[in-house]
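A single protein chain has been removed from this complex, and every other one stays in its place.
So, chain A:
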Amino acid sequence: MASSTTRVKTSDEKPAGDQAEQASRGHAPRPAGPDGGSRFQNSLRDAAMAAFLVAVLGFFFIGLRTDIAPGGLDIKARWTAWIVSILVVFGGRLALNLFVFKAERPVTVGLGAQISAVGDALPGLGKWLVRALLAFALVLPFFFMTAFPGKERQYIDLAILIMTYIMLGWGLNIVVGLAGLLDLGYVAFYAVGAYSFALLAQYFDFGFWMALPLAGLLAAFWGIILGFPVLRLRGDYLAIVTLAFGEIIRIVLLNWYQFTNGPDGISGIPKPTLFGLEFSRGDDGFAAFFGLDYSPIHRFIYLYYIILVLALITNVVTIRLRKLPIGRAWEALREDEIACRSLGINTRNTKLTAFAIGAMFGGFAGSFFATRQGFISPESFTFIESAMILAIVVLGGLGSQIGVVVASVAMIGGIEMLRNLGFLSQIFGSGFDPVQYRMLIFGLAMVLIMVWKPRGLVSTREPTAVLKEKKLIDAEAVAQGEGH
């Protein structure tokens, strides 16, 4: 039943290189099923099996529902929902069978190749894309103010949010993308940065600009603290420990009530100033100083430019570091740790610097987050944040800077877009809120990207050293981490 078709599918859709090759030499027609039945019959039978499975599984999960009733629980049957889900699966499976799994020319083959082609063209196209994006980022607040008057505040706020994730993605990219150390607890450094600033402001009256370098330093320090015990770990084991570390930081923040104010969080975190000018209505505010009419949007624009500059610093530093011996050592470490050691690389220091520098940028972003929100609590630093940042890095393509931008815009922007799909509730009934389904859509998007671009949106690695002209050989087919 379902299992046989799934196996066929995975075996020829795994490597992207194969896929492109397949597409180029034309797809050979698939043999008919072993029992000699026609394709349509097979598809129908398969879809019926899938529908049957849904009927069995969904009987309890969808068909029956417990409700609170006077004197205990009451079982309510929801047969319409049950039947609808069976029909949806039947139809969906049948369509997939006819057009993808058992089709002579599956639609996905062409599609996959097209998507690959777009991704592979990126490096060539990349330079212009990067310039265009940068130019757009520089004028973005003014663009929104002229293009969407009345809505600019919402859009600039969204741009700030996306930019924060871009910065976090670039910071994590150093650890995961370059050094190959899978860090599931990156949000811990974000939290350290945010709380450093909040506490410095609360106890010592520090302003944003004074606290920013300290927050970065403290986060880097915690990066090293985390780095030491996990030096000998790699892959899955490292991931588990970093995951635990992220949770430890959050739980400490939650329970150290006297110091961090626990779950109540810290409020009244000062806003950033421009050389001492506050963005307030008063006579000594920014607007009065420059003779402008006061508008709250000024502060948003200012915040946007702060995070833009911070993110660009992260990016420039990363690009520079990649060309220096330390950055090259990170990448070599990702490829083969034993070879690194046999070349005289001090792997301990190399890993620690990766952790520290990655954490430092997380700390910067954290203190920006604190100043933007004005209020922080441990709620903001849950595992889902780490997962989100990691997803941005992985979907963008490990080690790719522009990939992080594309993935952040798509994911963070995409989730926000869902809030504007109010018309859907007219189709699915008034109780339908698309935001509720964002994780589902998110997961679906990830599955699709991993099927078509298993190494991320931008999977070609730009070499850092060239002698004369660049001659790049496509490495899609090169096994990752295999030295031979």
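The rule is simple: contacts are C-beta pairs under 8 Å (C-beta built on N, C-alpha and C of every residue); 3 or more make two chains touch, one makes a residue touch a chain; residues count from 1.
Methods note: contacts and distances are computed from a predicted model.
Colleague: For the chain not present in this complex, what protein name does its UniProt entry give, out of "ABC transporter ATP-binding protein", "Phenylalanine--tRNA ligase alpha subunit", "Two-component system chemotaxis response regulator CheY" or "Cytochrome c1"?
Modeller: "ABC transporter ATP-binding protein"
Colleague: Looking at A:81, A:251 or A:343, which makes contact with the chain not pictured?
Modeller: Considering all chains, including the one not shown, the answer is A:343.
Colleague: May I ask which residue of A:331, A:416 or A:433 touches the chain that does not appear here?
Modeller: For the chain that is not drawn, the touching residue is A:331.
Colleague: Name every residue on chain A in touch with the hidden partner chain.
Modeller: The list for chain A reads 325, 328-329, 331-332, 335-336, 338-347, 461, 463-467, 470-473, 475, 477-484.
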